[in-house]
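A protein chain is absent from this complex, but the other protein chains hold their places.
Letters A and B mark the chains as written, and numbering starts fresh at 1 in each.
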Amino acid sequence: ETTLRFGHVNGSGEIAADLFEEFAERVKDRTDGEVVINVYPGEQLGKETELVQQAKLGAVDITAPSLPAASVVLPSLEIPSTPFLWDDWHQARAVIEGKAMQPIWDELADQHNLIPLTKTWYWGWRNLTTLSVAVEQPEDMVGLKIRVPESPVWVEMVNAMGAAPTPVPFSDVYTALQQKTVDGQENPIPTIFTRRFYEVQGNLVLTRHMLQNNTILINKKKFESLEPRHQTILMEEAHAASARNTLLQQAREQSMLEQMRDSGGITVIDSPDRAAFRKKTAIVMDNLRDRWGAENIQRIRDEIERLNQAM
Amino acid sequence: MRRMVIVIDDAVVSIEQALSSVLFLFVFLTLVSSVFFRYVLQSPFTWTEELVTITFSWVIFLGASACLRDHALLRVDAFIHLLPQPLQAVAGAVAVGILLVLLAMLIYYGFTYAIAVRGDLFPMLRLSMAWAALALPVASCLAVLHVLRLVITEGFRRTLMSVTEMGDLAEQS
């Protein structure tokens, strides 16, 4: 019997937390109890980036970070978080799982001892919320202080939009919004909903400016020590869980949005001028070329181009 | 030998105190200016949390090492004081031995960890995460020196005593 430790940061009330439990159960069933996964949710073993380092060194075996969190070991993993990079989820999934991203996943395995059980885990499109300004155009954002994580993609993006990127630690965001230290923040719908940010914000602007994609990573040495049939089961179940997650999370995103709309406390702005935002933020990728690697960027750009022409 | 340990140790503790004070002043000034830049100049810093938390870990671990030397670390003293004096010295020696083993592990594995994350960068400052990770093992090295010095000058029984315990003892005698 092998026991694997799976540490993640999602809390109860988030679909991922339930699906990770289910993943563990199904793996146990299908391996007749030979592979047992103990799941430790909700940041109890550490923050996202710390868990990535723990998985790399083998203190936990499996973790499920967002790509920007995983970029702590490999910055190019952040590329899929470029603002307005994707037309839709299908395109994003095809590229992230395709050959354009493969050299990056290979580097993660070879240099950092981490293998993806699934490369994609739909979390949602990040949207903007503000207290009082009903943002339709990038121009409306001038002078606003928007909370961002301390990370260059967000800083560059919010700067490009014309607002002032204002880092606030995640634990303080609710209070900072309530006391109006910042004018707004940006996050996926499920986060805005479960962290209750809509209680203290006036507008939800559906900018869909950035895709948040997570992944499930496993310690490479540990993975290779498993029997091949167990490896296959882990991969299959992670992929199945990811597929179920996409359906559930997208439905949930929709119903959470409707719940917030119905709550009456927050005005939903359905169609801000996304084209104008896309144009404004086009420089983000160029500004981060050194960090991400020109070759990596080019491969992914070419692939998106190719997919667009094939359509 | 004894003389040399004492001289070096005195120098080290002064450096620890001075350095941690200066670093803490830096943390304080950074926070005050970040409020000023955000609220008055409307142009927030985007790297405060990283810079401040890296510096802070050095403040704490260096400061704690100086605390060890100054008998300012807390311990549970109730049980020790139930023992007769000679046995207190034995217990003290055991505790010092355990502490030295622990410090050795923190040093070895602390450096191991710092090496493991040397390629990981804090995203905004682009500084290696080893800068934060080094504080614990470096300060633990200095703590070993302090423990040795206290054993030499004050003996096993008093090495890990806290200031309050020593105050109580002074009152009793």
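To be clear about the criterion, a residue touches a chain if its C-beta (ideal position, glycine included) is under 8 Å from a C-beta of that chain, and two chains touch if they have at least 3 such contacts.
Quick note on the criterion: contacts and distances are computed from a predicted model.
The chain not displayed here is annotated in its UniProt record as "TRAP transporter large permease protein", chosen from "Proteasome subunit beta", "TRAP transporter large permease protein", "NADH-quinone oxidoreductase subunit K" or "FMN-binding protein". Put simply, the hidden chain is in touch with A, B once you look at the whole complex.
Across A:R5, A:R126 or A:K220, the single residue that touches the chain missing here is A:R5. Considering the full assembly, B:L106 is the residue among B:L106, B:M124 or B:L142 that touches the omitted chain. Only one of A:K180, A:R274, A:R289 or A:R306 touches the chain withheld from this view, namely A:K180. Across the entire complex, the residue among B:V7, B:L25 or B:L41 in touch with the chain not shown is B:L25. Of A:P41, A:P80 or A:P165, it is A:P41 that touches the chain left out of the display. Residues of chain A in contact with the chain left out of this view: 5, 11-13, 17, 38, 40-47, 50, 53-54, 57-59, 168-169, 171-172, 174-176, 178-182, 194-196, 199-200.
Considering the complete assembly, chain B touches the hidden chain via residues 17, 20-22, 24-25, 27-28, 31-32, 34-35, 39, 49, 52-54, 56-57, 59-64, 66-68, 70, 72-80, 91-92, 94-95, 98-99, 102-103, 105-106, 109-110, 112-113, 116, 132-133, 135-137, 160, 162-165, 167-168.
To be clear about the criterion, only the chains that are shown with their structure count from here on.
One finds 37 Å separating the Cα centroids of chain A and chain B. Interface of chain A with chain B (complex): residues 53, 56-57, 71-73, 75, 143, 145, 148, 150-152, 155, 164-167, 169. Chain B meets chain A in the complex at residues 38, 42-50, 113, 116-117, 119-121, 123-124, 129.
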